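One chain of protein is taken out of this complex; the other chains stay put.
By written order: A and B. Residues from 1 in each chain.
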Amino acid sequence: MNWESWQAFWAMGGYGLYVWGAFGMTLLCIVGEVWLLRRHRLQTWQRLKRMKAWDPQ
Amino acid sequence: MNLYHYASPSTFYPLAGKLVPWFVALALILTTAGLYISFFVAPTDFQQGEGYRIIFIHVPAAWMSMFIYIIMAFWSAIGLAWNTRLSFLMARALAPTGAMFTFVALWTGAFWGKPMWGAWWVWDARLTSELILLFLYVGVMALQAAIDDPRRADRAGALLNLVGVINVPIIYFSVKWWNTLHQGSSVSLTRAPSMAHIMLWGMLIMALAAWMYAIAVALVRARSLILERERQTEWVRALLEEKP
Partner (left out) sequence: MLKFLFTVIRRDVLLAARRRGDWLTAQFFFVMVVSMFPLGIGPEPSMLRIIGPGVVWVAALLASLLSLGRLFADDYRDGTLEQMLLSPYPNTLLALGKAIAHWIINGIPLLVIAPVLGIQFNLPAEALWILVLSLAIGTPILSLLGSIGAALTLGLRGGGVLVTLLILPLYVPALIFGAGAVEGVLSGTGSEAQLSLLGAFLIMSLLLAPWVSAMALKVSVE
């Protein structure tokens, strides 16, 4: 283990802003992509269902 | 097992659906392991303190951004050669994820560079090439978005992708040349501190995690694309019927 305390962990030896800024943005991007993906899939599904409902076939 | 069996969207769709959870699981496990190593096993760097830990996402993201672009080109080539719809869809499914990794590589590169070398952006050869790679990704996506006809969009994007992939080594070479001439100094974000083995392992595991994630996301995206494209077929209509 490298850290004596949680505070030391968050502080990252003074580099906290940078380390968490980097990891944070990465997390944001991944969460963002997954969210967008789910939304896209849901929208596609709903749109196709609607199109099928209107289809005279 | 006959792989060609899965070249058809109707057979690939359920297969992809079954595979996704496995890749998600792998991604989660590897990410946990990787992050554990990044923060709790890898020692503090002598020169760079704790700040260097950013390499555990920066380097894997950069690797993935390039790797995905090449895989995209592979599928583009297959699509153009054999005219297989699914190949084009795979390439399209990979693009946004590749662009995302490129952006992450650039952002984390900046956040690593600022405390280490005092500037948010340095025109380092690798970072500059990464920036151009982002432009290449955006170009393919913009082109495909601008074309209404899906078939033309697939093929045009694939062609552009291939042109890009051939150019990437040339671009990298020219940027490297440009960089050494203009800077001469040893500012290199990728000249990692003398790498302890554990650091390399950390990066490799994170890279593997990123790969599993990319596959999972690409499969999901491909499934959505398939539904969209194949919406007139029997099997999609049946699928829409049975699920609420």
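Here, contacts are C-beta pairs under 8 Å (C-beta built on N, C-alpha and C of every residue); 3 or more make two chains touch, one makes a residue touch a chain.
If you're wondering where the values come from, they're calculated on a predicted model, not measured in any experiment.
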Displayed chains contacted by the hidden chain, counting the whole assembly: B
Residue of B:T11, B:S174 or B:T233 touching the missing chain in the full complex: B:S174
On subunit B, residues whose C-beta touches the chain left out of the figure: 80, 132, 135-136, 138-139, 142-143, 146-147, 152, 155-156, 159-160, 163-164, 166-167, 170-171, 173-175, 177-178, 181
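In this section, only the chains that are shown with their structure count from here on.
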Inter-centroid spacing, subunit B versus subunit A (mean Cα positions, whole Å): 16
Subunit B contact footprint on subunit A (complex, rising order): 1-3, 9, 12-15, 18-19, 21-23, 25-26, 29-30, 33-34, 37, 40-41, 44-45, 48-49, 51-52
In the complex with subunit A, residue positions of subunit B that touch it: 39-40, 42-44, 49-51, 53-54, 57-58, 61, 96-97, 100, 103-104, 107-108, 111-112, 114-115, 213, 217, 220-221, 223-224, 227-228, 231, 236-237, 240-241
